[in-house]
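Here it is, the structure, as structure tokens.
Note that this complex is displayed minus one protein chain, with the remaining chains in position.
Up next is chain A:
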Amino acid sequence: MSANLVVPTMAEMMARGEQPDVLFWVGCSGSFDDRAKRITKAFVKLLNKANVSFAVLGTEESCTGDPAKRAGNEFAFQMQAMMNIEVLNGYEIKKIVTACPHCFNTLKNEYPELGGKYEVVHHTQFLKSLLDEGKLRIEGGQFKGKRITYHDPCYLGRANQVYEAPRQLIEKLDAELVEMKRSRKNGLCCGAGGAQMFKEPEKGNKDVNVERTDDAMETQPDIIAAACPFCNTMLTDGVKFKEKEGEVKVLDVAELIANAEDL
């Protein structure tokens, strides 16, 4: 199946003298984490289906430095940022799409001051624009009647005010979008942000991802929709903790649409 994926790299494109419309920034999760790789592939399938002219950096991509920055290591962050900016500027990149809200936020907000000025969009915004331009059609058949609740990633929602694009995509699936009590700007973190993904939590009486999974479970969903690879991991773990993995799936918005398309 994945043999059908067309994933050109910037180096290949440049060798052919071509410039893609948009660079797909895959991110570390999307490149290495087994669960997140499925999101990456789902998004690529949609890009291929819509005939989007895109490329990836492949082995020339490196961490944006976001987790180092949130942990307080400004040196590691700025080293990564400067190296990435050299690569991106070298390829004269104008527009970047990424499926990771952390990469999205860092590229969009923190790179410009260091010399990296690009139009940066999240994959849910990008998919929404493909839909609006008629390049992508969403058939909701298999989701009809399903209850889907959407979890706002902090770095997409509160941090960058992107609340509607992912919701509008889900609504296209003919599913019932049910909101958690804490949503949009009041959304509760999944527990991964601020470099917590990479360490054990401090002493307390509950894990944040379980607290958030409780919010989701209250809506009695069939599917918990996420738009961030880290949120996906945390909520998947939360669902497993509740021993509900048989009944409730955690899926990225891109996966929902790719599944709907039966890609």
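General observations
As a convention for this text, contacts are C-beta pairs under 8 Å (C-beta built on N, C-alpha and C of every residue); 3 or more make two chains touch, one makes a residue touch a chain; residues count from 1.
What we mean here is this: contacts and distances are computed from a predicted model.
Per the UniProt record, the absent chain's protein name among "(Fe-S)-binding protein", "Xylose transport system permease protein XylH", "Stage V sporulation protein AE" or "4Fe-4S dicluster protein" is "4Fe-4S dicluster protein".
Here one chain is not drawn; of A:N160, A:S183 or A:T219, the residue touching it is A:N160. Residue-wise, the contact with the chain that is not shown comes from A:M79, picked out of A:M79, A:V178 or A:L263. Residue A:V56 is the one among A:V56, A:L127 or A:M180 that touches the chain missing from this view. Considering the complete assembly, chain A touches the hidden chain via residues 1-3, 5, 7, 9, 26, 28, 30-32, 37, 40-41, 56, 58-59, 61-63, 65, 67-76, 78-80, 82-83, 105, 109-110, 113-114, 154-155, 158-161, 185-186, 188-189, 191-208, 210-212.
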